[in-house]
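All protein chains of the complex are present and in place, except for one that has been dropped.
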Amino acid sequence: MLGVCYYPEHWDEARWETDARRMVELGIRFVRIGEFAWSRLEPARGQFAFEWLDRAMDILARAGLKIVLGTPTATPPKWLVDECPDIIPYDKDGKPRGFGSRRHYTFSSENWWKESKRIVEIVAERYGNHQGLVGWQTDNEYGCHDTIISWGPEDLKAFKRWLRMRHQTPDQLNEAWGSVFWSMELTSFDDVALPNLTVTEPNPAARLDFWRFHSDQVAAYDKMQCDIIRKHSPGRWITHNFMGFILDFDHFKVGDNLDLASWDSYPIGFVEKFPFSEAERNRWAETSHPDIAPFHHDLYRAVGNGRFWVMEQQPGPVNWAPWNPVPKPGMVRLWTWEAIAHGAEVVSYFRWRQATFAQEQMHAGLNLAGLDELSPGGIEAQRVAQELASLGTLPDTRKARVALVFDYQSYWTTVIQPQAKDFRFEELCFRWYEAARRLGLDIDFVRPGASLEGYGLVLVPCMTEVDEAAHAALKAASGTILIGARTGSRDRNFRIPENLPPGSLSEMTGNRVIQVSTLRPGLSDPVSGIVAGSGIRWREHLQTDVEVLSTFAHGDPALTKKDNVYYLACWPDKNLLAATMRHVATNADIPIVEVPDHIRIRTRGDLTFAFNYGDSPWSVPACCELVLGEPILAPQELSVFRFTR
Amino acid sequence: MLGVCYYPEHWDEARWETDARRMVELGIRFVRIGEFAWSRLEPARGQFAFEWLDRAMDILARAGLKIVLGTPTATPPKWLVDECPDIIPYDKDGKPRGFGSRRHYTFSSENWWKESKRIVEIVAERYGNHQGLVGWQTDNEYGCHDTIISWGPEDLKAFKRWLRMRHQTPDQLNEAWGSVFWSMELTSFDDVALPNLTVTEPNPAARLDFWRFHSDQVAAYDKMQCDIIRKHSPGRWITHNFMGFILDFDHFKVGDNLDLASWDSYPIGFVEKFPFSEAERNRWAETSHPDIAPFHHDLYRAVGNGRFWVMEQQPGPVNWAPWNPVPKPGMVRLWTWEAIAHGAEVVSYFRWRQATFAQEQMHAGLNLAGLDELSPGGIEAQRVAQELASLGTLPDTRKARVALVFDYQSYWTTVIQPQAKDFRFEELCFRWYEAARRLGLDIDFVRPGASLEGYGLVLVPCMTEVDEAAHAALKAASGTILIGARTGSRDRNFRIPENLPPGSLSEMTGNRVIQVSTLRPGLSDPVSGIVAGSGIRWREHLQTDVEVLSTFAHGDPALTKKDNVYYLACWPDKNLLAATMRHVATNADIPIVEVPDHIRIRTRGDLTFAFNYGDSPWSVPACCELVLGEPILAPQELSVFRFTR
Partner (left out) sequence: MLGVCYYPEHWDEARWETDARRMVELGIRFVRIGEFAWSRLEPARGQFAFEWLDRAMDILARAGLKIVLGTPTATPPKWLVDECPDIIPYDKDGKPRGFGSRRHYTFSSENWWKESKRIVEIVAERYGNHQGLVGWQTDNEYGCHDTIISWGPEDLKAFKRWLRMRHQTPDQLNEAWGSVFWSMELTSFDDVALPNLTVTEPNPAARLDFWRFHSDQVAAYDKMQCDIIRKHSPGRWITHNFMGFILDFDHFKVGDNLDLASWDSYPIGFVEKFPFSEAERNRWAETSHPDIAPFHHDLYRAVGNGRFWVMEQQPGPVNWAPWNPVPKPGMVRLWTWEAIAHGAEVVSYFRWRQATFAQEQMHAGLNLAGLDELSPGGIEAQRVAQELASLGTLPDTRKARVALVFDYQSYWTTVIQPQAKDFRFEELCFRWYEAARRLGLDIDFVRPGASLEGYGLVLVPCMTEVDEAAHAALKAASGTILIGARTGSRDRNFRIPENLPPGSLSEMTGNRVIQVSTLRPGLSDPVSGIVAGSGIRWREHLQTDVEVLSTFAHGDPALTKKDNVYYLACWPDKNLLAATMRHVATNADIPIVEVPDHIRIRTRGDLTFAFNYGDSPWSVPACCELVLGEPILAPQELSVFRFTR
C-alpha cells in the first residue's frame, strides 16, 4: 500500500479538497500529517487553534484516506523555548543549540517532559477517536542532526541520577570505571563531570555510561508518549519514523514501545554519507548502492518485531547531501518495490508537494513545487499503485535462513575506542550484509540476546560485550555461527575480560586474543588456506587450540572453527569476506544464488523479486514463472517471479 | 600615474624628507597615508596629537606629492575598545573577536557609529583643506578577514530594527520566511533569533535577510563617513579601497557613495585562495592567473561608475597566503600596465618600504625592509614610471561590447543554499569572464537592473533573483543575451517562483525548470549539438517550447534559444563553456581574437595592450603599429600597439 506525507498548514485551505482527491486518484491510501505543527496548534501557551486541523482531517477522511497523526514534539515553538530555556540541548563543545530549525530539545530536561506530556495528552484527547485516524507517529526522527547526546547542565543532572541507579555508591562507580587510573576517583555522585572537554580523552567507561544513559532516555521518553496515546486513542497503532544509519540509541528498546516500526528512506544521500570509496560513490550516485535501503528494511522489520513501514520515501532529488542528483528514471518505483519485497506494509512518500519555502524547498515531492502537477517521481508512484492493485494481496514475509546479530552498543564502544581510525562498526555490518546478499540470501536482523533458533547461519560481525543473554542465545543456536573480531572484547564496564578477549566466548571459539594490531590503509596481512584474501584495519593475534582453516602471512590463525562456530580474527577485505561468507553458507547447507554487484534478489512468501541497480541487463533464472516484469531485467527494472522447480 | 602607500608613523621623523624626495624621483605622484594611525592621532580619549601628521603632510606636499588621507576607523585603539566593548564583532560560533589586529568592530554598534562620526569629523575638519590633499579613503578594506557579518547581541538588535522596516509585521515576516515550516513562527520582532547555532540549517530566507541587513549597514556606514568628509573637505574626491573576491556586501551600493572606486591588487595570493585546480596553481604560482587582476579592474571600474584606482599594488612577495613566492621578474611592471590598460587612473604600490616589525614584516615594499634601497619590485615600478612618462596622456577607456551582469546577492543565495557543494558563484562568473577574455574581448561589469543598452552581448552567469528592474533591463537589451542556470530561481523572499524557475524569465527564455540534479565531481552529463562539452555540478531538467541547440545525453535540452536569448541549463565544463561563448559572440557579430591561455589583450581607446603571463612567446598581430614593446611578446613582457588596418 502507498501513503504520503502531507502538510495542510503549508497550503491555502482552498487546495485541501483537491489534494485529497488527487491523492486517492493516484492510489494513495494513507496520509501522515501534523508532526511539525505545534506553533499552529498552540500559537501561544494555552491558546489552542485546532479548527484548521479538524477541517483538514475531515476532508482527508471523507476522501477515503487513512490518517497517521504525528505528535508535534520535534518542533517546540519559540514561546516555549523562551519560557523554558532548559529544554535547549548543548553540543559537545558545550555550546547551546538554538531555536530556528528542529529537534532543539534535550531528553534530559524535566520541563521538556512536562511540556511533552501536556501537548501529547491534549492532541491525543482531541484526535484519538477521529474516524479517519488509524495510527500515530511519536515525535519525528529521533536522533536526526545528532540530537541524542546533549552536553548541558540538565544532562549532567540527569546523568548523575542515572549513575546513582546503576552504580549505587561512588566506590562502585570508581571500581566500575577504573577511576584510580590518573586519580579520577570521585567521592560522591555530585563529583561526576560531563565526559567532554577533557585535556585528553575521557575515561571510555564514563563515555559508554553517558551514551547508555542517553539511549535509555530516548526509550523512556518515547514510552511516555505511547502510554498517553494508548490511554486516549484505543484501537490505533503507534509507530516512530526512524532514520538510516543513526546508531546513537538502541532502536530495539524504542521498538519495544511500538506496534510497528517505520523508517525514512533516502537512499541517495547515503551515497555521500556512508563511508563508500570514491569509485562506489560515482557508481551509485544516481541509484544508491543496492544494499543501503534493504539493510534498513531488514533492520526495522526486526525493530518492529516483524512489522514495518517506510514512512518517508525519497521521490526525487533531496536537499541535504553535499550533492543531490536526480535519481535515474525508474528508481522511485524500484525503491518502492524493494521495500515491499522486504515486507513493508506501506510505503509513504515524502512529500505530497514540494515546498516553495524554508529549509527543504529543494526537496522533491510527488508534485512539483507549489503546483498540482505530478513530478517525475509522482508519475512513478502512480505506476507502482497500479501494479500493486493488479497483483492483489501479497504473501507474507517468511523467516529468513540467515540471522545478523546487530548490536547498537558495539557502535558506541568502537566509536569511543576506535584503536583503528577506520574501524567503523556500521561499515563492518554493512559489508557482511552485502556479502550475504551477493549470495542471494534473505537476512533477518536479530537483537543481541534474542533467540537464534531456526537460523541456518548466524552472523555476528562485532559484538563487543557479550552479556549472559547473548551468550546463552549463541550457545543455544544450532546453525553455523560466524563470529567477527573484537567480539567479546569488553565486559559490561568497558574492561578487558578476565582471561582476555573473547571473554565468555573463549570456550565456544577455543581462542584467546593475545595482541591486536591495527593497520593503516596502506597495510594488510595476506590470508591463505580454506578461504583467502587479506586482513585489513584490525588484525588479532590468536592463541588457539582448535582447527585453523586459514592463516595470516606468518602462520597465525586467521579463521578458526570449533564445532559449529567460526571465528574470523580480522577485518576482512572484500575477497576474504566473500570467500568466508560463501564458505560458511555452504557449510550451513543454505542454497546460494550468486548475483552481480548491481543485482539483488529477495523473497516474500513464494514470490522472488529481482532488482537491477546498474547499467547492464540480467537474465531472470529460467526456471521461473514471471508475475511482473520481463525475463531480461533491464537497468532500473524489476521482475517478480515464482520458482517453478 | 603611480602612487604609493606610506606610513610616516612607522619611521623616524628624520627620514621623511628623504622618503618624499626619493618617491618623487622614482616617478610617484600620489601618496596614501593615515588609515591605521588612530592610536597616534588620539592616544587617549580627547587627547589629540596631530602635530606629527601636520609635519608629515607638509613635507610630502612640499615635495610635490598629492595626498590621499585615510580615515582611521579600521583600527579603533585599545582605550576605545575598553570603553565601548559593544563595538567588538562576534564570529559565527558566537565568540567575540578581540583586540590585537584590525577591523575589530561590528557595523551594528551604535557606539561605534558615534565614535566613527566623532573621529572622522575631527580629522576631516583638521585636514580637509590641506593644500596637499586631493582625496580621501574611507576606512580600509571593508570585509577583509570576514568582517561584514557579525553574530553578536548588537547585531541581533540592529537586525530586528531592519526586519521591522522590511516586513512591517510579524505575520508578514512569517509569511515571507515560510516560518510555518517546522513551527518557526514568531509572534513579535523580539522573537527573532540570530540565524546561527541552530540544530540543523536555519531558514534560508532568514539567512538571506541577515546578509542583506549587514550589506546595507556597510553602505550606510560608508555614506555616513562620506557625508562628513564632503561637509569639511570641499573639492576633494572620496574613494574606498575594496578587496578581491570579497562578496559579503554589495559593492555597488558602497560605490554609490564614492567619487571613484579603488581596490587592492594582490594577484599572487589568489592563486591559493581562489578555487583553482592544483595544476592551475602550479602553473600560475609566480605570475597569477591572467584574469585574476583584470576581473577586478573591470568590476571596480563599474563600481566606480567608470573611474577606479589600484590603491594597493603588490610589489613583490606578500605574507598572508599559505605560500608566498617572489613574482617572476617583470610581473610587477606587467600588473601595473594591465591595470592601466583596464582604465586605472592611478596604480599605487603597497608599500613604500617593507616594515621590519609586526604582522606584515614579510610583505615586500618598493624599498627593502627598513632601508633606503629599492627592492626588485621598486626597480620595476621605476621603469613603469619612465615608460608612462614617455607615452604621455593615454586615451580614454571605451565602453566594451560585452556586458557581464554581476550580482552580489546571488553569491549570498548560493552560499546559503549550495545544493551542490561546489556551486561557487564567484568561480562561475570568473570562468565565464575567462572564456570571454580568451576570445580577446573587453568586458564591462554591469550591476543588476542597470541599463544594458549598447552591448552586443550580455552575459548573465547566474542571477538567482531577477527583480523588476533587472527584468526590465534584460527585456530592453537589444544584444544577444546568454543566461546561465539557476537564474530566476528565487523570488525576493527566497521562495521558488510561482510557476517554477526561471520565474519572470520564463517568457523570455521559453523554459521551465522541472528538476535540478547536482553532480559530484566524478559525474558529468555529455552535451552535444551546436555546442558540445559536458554539464557538471548543476544540471537542470527543462521543459521548453523553444529551439533546442544542444542536448544532454538523454535528449533533454541543454542550450535553448528564443529570439536573442540563450539559456544554458547547466554549469558548463571548460569545453562547453568555450564553445558556447564562441557561439554567442559570433551570433552577436562581435569580432574575436582567440588567444592562448597565457596571453591576454585589452584595448584602451585606440591602443591595444598585450600581456604574456606564461613561458612561451607570442607574436603580436602583424597589422599593428607598435607603441611600446616588441612584435614578439616574450614571457612576462607586454606590448602596446595600434591596429593599422
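So that you can tell them apart, the chains are marked A and B in the order they are listed, and the count of residues begins at 1 in each.
Please note the rule applied: contacts are C-beta pairs under 8 Å (C-beta built on N, C-alpha and C of every residue); 3 or more make two chains touch, one makes a residue touch a chain.
Model, not experiment: these values are computed from the prediction.
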item	value
Hidden partner chain, touching residue among B:I228, B:A355, B:A385 or B:L523	B:A355
Option from B:G3, B:P76, B:G533 or B:P557 whose C-beta touches the chain left out	B:P76
Full-complex contact with the absent chain, from B:G235, B:P275 or B:P325	B:P325
Among B:R97, B:K253, B:K561 or B:R600, the residue in touch with the chain that has been omitted	B:R97
Sites on chain A contacted by the missing partner chain, in the whole complex	93-94, 177-187, 191, 193-206, 417, 419-421, 493-496, 498-500, 514-520, 522-523, 541
Contacts of chain B with the absent chain, listed as residue ranges	9-10, 36-40, 43-44, 72, 75-79, 82, 89, 95-104, 144-145, 147, 272, 278, 281-282, 285-286, 316-317, 319, 322-326, 354-362, 364, 368-371, 375-376
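Note that in this section only the chains that are shown with their structure count from here on.
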item	value
Gap in Å, rounded to a whole number, between the CA centres of chain B and chain A	48
